[in-house]
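One chain of protein is taken out of this complex; the other chains stay put.
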Amino acid sequence: MSTATQDSAVSSGKITRTFIYLVLLMSALFYLLPFFVMLVNSLKPLAEITGGNMMALPQTWTIEPWLKAWSTAQIGVEATGLKPYFLNSILMVVPAVVISTGIGALNGYVLTKWRFRGDTLLFGLLLFSCFIPFQIVLIPMATILGKIGLAGSIPGLVLVHVVYGVGFTTLYYRNYYAAFPTELVHAAMIDGAGFFRIFWRIMLPVSGPITVVSVIWQFTNVWNDFLFGASFGGQTQPMTVALNNLVQSSTGVKEYNVHFAGAILAALPTLLVYIVAGRYFVRGLMAGSVKG
Amino acid sequence: MANYASDTDFRTKLQGWIPKLVLSPSIAMMLVFVYGFILYTVYLSFTGSKMLPKYDLIGIDNYVRLWGLSTWWTAVTNLAIFASLYIIICTVIGLTLAILLDQKIRGEGMLRPIYLYPMALSFIVTGTAWKWFLDPGIGLENTMHLWGWESFEFGWIKDRNMAIYTIVIAAVWQTSGFVMAMFLAGLRGIDNEILKAAQIDGASNWNLYRRIVIPMLRPAFLSAFVILAHLAVKSYDLVIALTGGGPGRATELPATFMYSYTFTRNQMGTGAASAVIMLMTIAAIMMPYLYAELKEKS
Partner (left out) sequence: MGFLDISNVTKSYGNVEVLHHVDIAVQEGEFLVLVGPSGCGKSTLLNMIAGLEDITDGDISIKGRVMNGVHPSKRNIAMVFQSYALYPNMTVGQNMTFGLEMHGVEKSKRDKALADVAKLLQIEPLLDRKPGQLSGGQRQRVAMGRALVREPDVFLFDEPLSNLDAKLRVDMRTEIKKLHEKLKTTIVYVTHDQIEAMTLSTRIAVMNGGYVQQLGTPKEIYDTPTNLFVATFMGSPAMNILPTKVAMIDGQPHAEIIDGSGQAVSLPFSQTNMADWVGKEILLGIRPEALTDPEGADRKSTNIATLQNTVDVIEPAGADTFVTTTLGGVNVIARMRADTEIATGQKFDFAVNMDKAVVFDPITKNRIKP
């Protein structure tokens, strides 16, 4: 009998285990390959790509494609590189994440610790709004943003991402706070703390794990969004839209190495966040939103 | 005699209102930007709007027109193919990897992030990578030729009939790791004593999984289905980046159809009608799920 670990009840033979490892490693290859190819080829001169093997390491290493993608590549009509769009994305993501997470935390707190008649229905409506196909709101959103003068601007994109992100952040905080003992809130009430004081002094200090989840989720979603950026970005397009313009541009030679460098640049922030805090995200996600 | 010191304890009353006040901006936002907008789009779908919204009701003409368009039929058929393959393959791969990873694997901590990282990427990035990887001229086919396998052919992305499957491949690559994580969480949540009991009852590994473990993963299956189904219906960016809807219109999906009809072809009424149909599809999937979830929790 093996020791009592998670899966101690399942044992298997040597051949089976070799097979299992083989399958797992092949799968790892499947997931790694496209990114590996992209990375390798972003460091090659163009001639090596069109004339050579995509799996091969560069014969001449160059960071020229990266520099070009960043600062001089033709995006749409202007040769600005991806730099200004990267900045746009940052300016859009930071406020959108902060605001939607803050609102989500307060909503989750109200919906679990200050319950009232009909709160479940309201939460249900909020939750459903996370899942709607955004095509259903594109037309009126374009109209409204135009009317309030936010069309084609960073604040307009922030507004859009806050509006459609609050459902998810509320979901995370609600599930997290639901497991937080209500007796603590009662104790604080008897001690004389009011609504906001309880939130600041009692709830927020223990909200670290779920805040990580909410921030990563929102950051990834907002950074990676394409539909809203393409629809409402106007002149202040985010990174994803710019990357698509770069890759799809039909003028001149297709500079694959520059495209790859650009794609990696666009993926870098989320990948970085994922590498640094992904562990906490998965843990929090497993505990919170996804009931397994 | 009773000394009502606090007939109107202001603070207590205020405390009763604060939570609702705090929640109200979100509720207002939701009512306007989600449900108000939905109603507005539904209304537009019954009007003759072209480039700009118009408010003349023309009945169900847009829907009749929509279902008469071969492009729309292509989009719907594509969605049916894409969604069913995407959901099935993601579930199979996710479940398999989760079960294999749950066998006390050395290096699980290394493998898990490798399976998961694609979900951190934008669909645009995924599309860019796969577009090129699948390109017969410089991608996989070319590599195989260079490695000496001259007869290898893989030109799906340029093939009208097969291009939709390349979208499935890229989408599966992006999401199956996430599905794996969901199943793994489910597996780790199963009480180990149940597994021991089944083994003492003489169940083989195969039967253990088939009869005990997989049925117990029902909630994870349900969550995975709901998440994948709604992602499938909403799929837009990946098509744009990978095939641009082509070759020709071979890989149009309702999401890309809606966008091009509304904003580039100036058929807003028809576009709105297609958006309404997309919403109804998602509602049909989500409503029962959300209802059951919320009912159970409250």
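Here are some notes:
When the chains are written out, they are named A and B in that same order, and each has its own residue count from 1.
Operating definition for what follows: a contact is a pair of C-beta atoms (placed from the backbone, for glycine too) under 8 Å apart; a residue touches a chain by one contact, two chains touch by 3 or more.
Note that the structure is a prediction, hence the values are computed from the model and not measured.
Interchain touches from the omitted chain, evaluated on the whole complex, reach A, B.
Contact with the chain that does not appear here is found for just one residue of A:13, A:51, A:118 or A:192, A:192. Residue A:181 is the one among A:13, A:118 or A:181 that touches the chain missing from this view. One chain of the complex is left out; on chain B, the residues touching it are 1-7, 9, 11-12, 15. Taking the whole complex into account, chain A touches the unshown chain at residues 181, 183-184, 186-193, 197, 201-202, 205-206.
Keep in mind that, in the parts below, only the chains that are shown with their structure count from here on.
Centroid to centroid, with C-alpha atoms defining each point, chain A and chain B lie 15 Å apart.
Within the complex, the chain A residues that touch chain B are 4-12, 17, 20-21, 23-24, 27-28, 30-35, 37-38, 49-50, 52-55, 103, 106-107, 110-111, 114, 116, 120, 122-129, 131-141, 143, 162-164, 166-167, 170, 178, 194-196, 220, 223-227, 231, 240, 243-244, 247-248, 256, 259-260, 263-264, 266-267, 270-271, 273-275, 278-279, 282, 285-286, 290-292. Residue ranges on chain B touching chain A, taken from their complex, read 11, 15, 18-20, 22-23, 25-27, 29-30, 33-38, 40-41, 44, 53, 93, 96-97, 100-105, 111-126, 128-133, 138-140, 142-143, 146-147, 173, 177, 181-183, 185-189, 192, 195-196, 198-199, 205, 208, 217, 219-220, 223, 230, 233-234, 236-237, 240-241, 244, 254-255, 258-259, 262-263, 268, 271-272, 274-276, 278-279, 282-283, 286-287, 290-291, 294, 297-298.
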